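Below is one structure, written out as structure tokens, with a few remarks after it.
Shown here: the complex without one of its protein chains, the others still in place.
Up next is chain A:
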Amino acid sequence: MTIVTGKAEARRRLQSGRSGVLWKMWEHRADYAYVLPAIAVMLIVIAYPIYYTIELSFFKTPPGLQLRDKIYVGFDNYTNILTSPVFWKVTWNTMIWTLASTFISFVLGFGSALALHRDFIGRGVLRAILIIPWVISAVAASYIWKWIYHSDFGVIGAVLVGLGLADRPPNFIDNVSTVLPSLIVVNIWREFPFAMIMMMAGLQTVPEQLLSAAKVDGASAWQRFWHVTFPHLSSVSTVTILLLAVANFNSFIIPWIMTGGGPSNASHIWITHIYELAFGRQLWGVASAYSVLLFLILMTLGYFYVRALSGNERKEGSA
């Protein structure tokens, strides 16, 4: 007969697969209790809406009908979206909007960070001024720019006419071909300070001795940038670009307030389009299907973001 003591039993259970996991969880029961309230809130405000959005995306919700009388249509919403020309127009707009805003904001922000990294008189003031676009409310900024672009009373138009560069004020946002670039300019103006701040923080971590070493080794200012500063900033650059890309993909305020997506969908991007479908035209099912597609795309971006972050940790961990 074997006598099994309590301790030995516990050890045995620890070593054997599933019951071992349960045992470990039981040992950490207090930790689970601490995060329980947060998990409960998350379930209510995030998990349930996600589930409900997915459910709605399989239903038709005619504007006159109450939501509980929705009609099941299977994948119809998805097929309708993917075959409609508006979808492709909006997707194309979103791509241009996201890529152009992200890339130009990053380049401008990096440039300003480099300029502000050197010591010169008035640096503090200039830095404060450059951060302003990022701190003021996006709604206020949108209205200001709407007036700046205004075809009758806008500053830009007046200056162009005053200088004799144009016969009459150009029409920036009521024109199908100029509206998207005009909005992108506003977006870049608003978010390049974010890239600037990120890159300024990154620049401060470039080791001084490494730059000195490069100087002694005979590297010019440009070579020092290319061989020391830029590689050192690769991880902060990746994170900045990804964060900008996600923020731009999710943009809403600037296009919605300045144009509402018009004229004729020329400045509609995904979020504004979804908002209009849902809250403008009460097409909850279609809007939900759109949202699910957007969710999938953003999750993919998020995956790369996390991978970039943990990749850096791995690199530093092995150092």
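The rule we apply is simple: a residue touches a chain if its C-beta (ideal position, glycine included) is under 8 Å from a C-beta of that chain, and two chains touch if they have at least 3 such contacts; residues count from 1.
The criterion applied here is as follows: contacts and distances are computed from a predicted model.
Participant: Would you mind picking the UniProt name of the chain not drawn here, from "succinate dehydrogenase", "Sugar ABC transporter ATP-binding protein", "ATP synthase epsilon chain" or "Assimilatory nitrite reductase (NAD(P)H) small subunit"?
Facilitator: Protein name of the absent chain (UniProt record): "Sugar ABC transporter ATP-binding protein".
Participant: Which of these, A:Val73, A:Leu210 or A:Val239, touches the one chain of the complex that we don't see?
Facilitator: Result: among the candidates, A:Leu210 touches the missing chain.
Participant: In the whole complex, not just what's shown, which of A:Gly64, A:Gly124, A:Gly162 or A:Gly218 touches the removed chain?
Facilitator: A:Gly218
Participant: Spell out, residue by residue, where the missing chain touches chain A.
Facilitator: 207, 209-210, 212-219, 223, 227-228, 231-232, 315, 318-319
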